[in-house]
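Just below is one structure, and these are the notes that go with it.
Apart from one protein chain that is not included, each protein chain of the complex appears where it belongs.
Naming follows writing order (A and B), and every chain is counted from residue 1.
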Amino acid sequence: MKGFLRGIVKENPVFVLYLGLCSTLAITTSINNALGMGVCVIAVLICSNAIISAMRHIIPDEIRIPVFIVIIAALVKCCALLLQAYIPSIYSAMGVYIDLIVVNCIVLGRAEAFASKNGIGASIMDGLSMGLGYTFALLLISLIRQIIATGAIALENPMSGATIFNLTLFPSEFTVSMFGTPTGAFLTFAVVAAVFTVWTKKDSKKAGEK
Amino acid sequence: MKKTAYLAIFLAVVCGVCGVALAGVNAITAPIIEAMNSVTLADGSYSGSANGFGGPVNVSFTVSGGVITELEISGDSETPSIGGAAIPELQAAILEAGTIEGVDTIGGATLTSNGVFNAIRSALDGGAGSAPVENEPVESEAAQPDESETESTVETIDMTSVGDGSYSGSAAGFGGDVTVSFDVTGGVVSNFAVVGDGETPEIGGAAAESIAEAINTQQDLNFDAVSGATVTSGAIRDAIDAALQGGNGVETPVSDETDGQPIALSDGSYSGSANGFGGEVSVSFDVTDGTVSNMVISAESETPELGGAAAESIADAINASGSLDFDAVSGSTVTSTAIESAINAALGQGE
Partner (left out) sequence: MESITLFISAVVINNIILTHFFGMCPFLGVSKKMSSAVGMGLAVTFVIFGSSLLTYGLYYLVLVPLQIEFMDLLTFILVIAAFVQFVEMFLKKNSPALYKSLGIYLPLITTNCAVLYVAQQNISQGFNLIETIIYSLGVPLGFTMTLCIMAAIRGRLESADIPEPFKGNPIALIVAALMAIAFSGLGGLV
């Protein structure tokens, strides 16, 4: 359980390890998009970790990075095709960022650091854990950005377009639409990252004192 | 050399396996994607929306003779210099081609462009957020009551010339009738409510809500049409005009009767309100040849399952029987009494 939580807080891939930033900053304009991306990354992470872990004894060491990349690329492209056919709304919302999961440092990083050295079960759990940490990061940032930029949070079912909820939290005169732009993304990320730094330092201080 | 050969072959094999798997997935998904991208252009008026770059992109367009002839696009959440600037270009390109097939996305504004295309596609498919409207409403738009136009450049209503009283009126909206009711006191509007069950919830319905809010906040009957919900906005404006033209319940002569007595009704449109359980309850109805019709009771502040449900069943009962007598609904006495008071207020008997 501790290992599982590790990926979400202590070793959060986004706020602590600073991996996978491109998509994080770009996709977090709404929680719908964030969820869509998060779910895709979790799916790819679990599958790639599982496959690479299963093959870890037969992949020659010298070409391991290219082999990882090929496997991940194939998985991502499958994901993209399936999304385009069956849930086109998510596909068009995420646009170019789906294909860029291939170069999402998280996926390749976990394959190299964990899946190539551990069993299938553990690798799957690691994929799930890191994926959830990533999704958590995405949701956190997009929640902040969406609330400040539009004054409301809304979630809609991507497959039917039906609104699941739409809560207006404060009137639109008070929104700061800058938070929907890249500037807002950098700012939000900076502040949340700083908060995380303080939080994890406190934790490790406590652990040190014990 | 042997080692290098082995490495190369291994990599090639992995690529091959992945390639085959991909080809398989592609074979399954390609036909579906192909079908989604082709568009059939049936004549009519459409409106739809889809996700652009920073938010939704709304389109409304007309197809006649199998070709897109009019097109409005709005994308307020797009980056002004990129997606926002791309929108007029896209509009021109689509209108020139008369369709979206073969129209390229605008470089640097791919997400916005795809948002526009997807919005048009979803409108044509009758998908979420829109329904194709056949030729009739297109004609009836032009044949609207002459007091108003359906564009946002409507004549301003001079609030100082509107007499005090309660008003209600209705007009044809996008998918059905749109009914408005409001009070005017000293040139100031209050209690503006609009009901439009036939409107598309996310477009016309949402527009109706925001227009009602705007009118109640500014206390003025003049409002800005909501882009993407032109028909509904126009209908609300027409309904307001109809209400102002058609007179209000307070002025129509009514025989004095007290509660409980059979009431002789003069023909006309009536509306009135009274305090219910959680807030105001308002009624509006028509009388033709002594028979009541189009009874609409709005009881937004009542407990939905009690007062709200009672209001519905009472309205149904009145419409069915054609008379204003009704039985109070047990468990919702306050609301029932309020409805009765509202009816009496409408008939000029005072509260």
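Before moving on, here are some points about what is shown:
The criterion applied here is as follows: contacts are C-beta pairs under 8 Å (C-beta built on N, C-alpha and C of every residue); 3 or more make two chains touch, one makes a residue touch a chain.
Values in this document were obtained by computation on a predicted structure and should not be read as measured data.
In the complete complex, the residue from A:L21, A:A122, A:L139 or A:I153 that touches the missing chain is A:L21. Of the listed positions A:V9, A:I87 or A:A193, the one in contact with the omitted chain in the full complex is A:A193. One of A:I31, A:I59, A:A74 or A:I148 touches the chain omitted from the figure, and that residue is A:A74. When the whole complex is considered, the residue among B:T4, B:N37, B:S81 or B:Q245 that touches the unshown chain is B:S81. Looking at chain A, the residues touching the absent chain are 18-19, 21-26, 65-66, 69-70, 73-74, 76-77, 80-81, 96, 99-100, 102-105, 108, 178, 181-187, 189-191, 193-195, 197-198. Summarising the interface, chain B meets the missing chain with residues 15, 18-19, 22-23, 26, 30, 79-82, 104-105, 107-108, 110.
In this section, only the chains that are shown with their structure count from here on.
Chain A and chain B have CA centres that are 37 Å apart. Only residues 6-7, 10-11, 14-15, 18-19, 21-22, 25-26, 28-30, 32-33, 36, 50-51, 54-55, 77, 79, 110-111, 114-115, 118, 127-129, 202 of chain B touch chain A when the two sit together in their complex. Residues of chain A touching chain B in their complex: 29-30, 59-60, 62-63, 66-67, 70-71, 73-74, 77-78, 81-82, 84-86, 88-89, 92-93, 95-96, 150, 160-163, 180-181.
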